[in-house]
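Here the complex is missing one protein chain, while the rest keep their positions.
Right, subunit A next:
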């Protein structure tokens, strides 16, 4: 089977050559099949964003290969849509224009782009909010616009970096449901980064664990056999979910404690 994303022995370093080099990721291997929803969980600072940026083509690995649908990645990954953790909307465009521009840049006439943008805003539950600028929306609403902006281009691969991280607990659940709802319709390949294990299990087909950096790699790989369609808030109550959570947490906890220890040592130094 052809993979949507394949990372093969990927190293990613920061810092100029010659000076002290910080190798954030070392020897990471990961394959995401077409239509597969993979969540990557790891402690803060382990290198999750870094790995995702390599899949997006925003960072070039210092060693190893990144393949997108069987082709080595060169430059930006044009088949991927990227949902960032921080606010990424253009603040000077209304939400409707922010979504429409994603089509306009590839040549869709403005009128058609605006119409389709309205449709997408409706799909993410923001009908009637098209004329608002990002600062007039709540954090959750901004994420919805960002989702519409990414999905309107119909990318084959979806990269998401803690997209619901800054939101409150209830909004996260609602956004999780919305995401699954939209994903269910055409099952794109997804790389979903989070530090929240519950969120990862509730959403994904597979959960992989990232070890604490530097030299972080992917160490655990768990299939999540929970039936779909899922209800993100309900599913957490099922015994199956709790058993999976216990197994995976056992491995993750070690990494979290290690990361915590590193941090304390740094602070004392």
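Everything below uses one rule, namely that a contact is a pair of C-beta atoms (placed from the backbone, for glycine too) under 8 Å apart; a residue touches a chain by one contact, two chains touch by 3 or more; residues count from 1.
Keep in mind that, in the parts below, contacts and distances are computed from a predicted model.
Novice: Which of the following names does UniProt give to the chain that is not shown: "Nitric oxide reductase subunit B", "Coenzyme PQQ synthesis protein D", "Cytochrome c" or "Binding-protein-dependent transport systems inner membrane component"?
Specialist: "Binding-protein-dependent transport systems inner membrane component"
Novice: Touching the absent chain in the whole complex: find that residue among A:39, A:56, A:113 or A:148.
Specialist: Within the whole complex, the residue contacting the unshown chain is A:56.
Novice: From the list A:10, A:25, A:66 or A:89, pick the residue that touches the absent chain.
Specialist: With A:10, A:25, A:66 or A:89 as choices, the missing chain is touched by A:89.
Novice: Tell me where the left-out chain touches subunit A, residue by residue.
Specialist: Contact residues on subunit A toward the absent chain are 56, 58, 76-78, 80-82, 84, 86-94, 101-102, 105-106, 133-136, 146, 149-150, 153.
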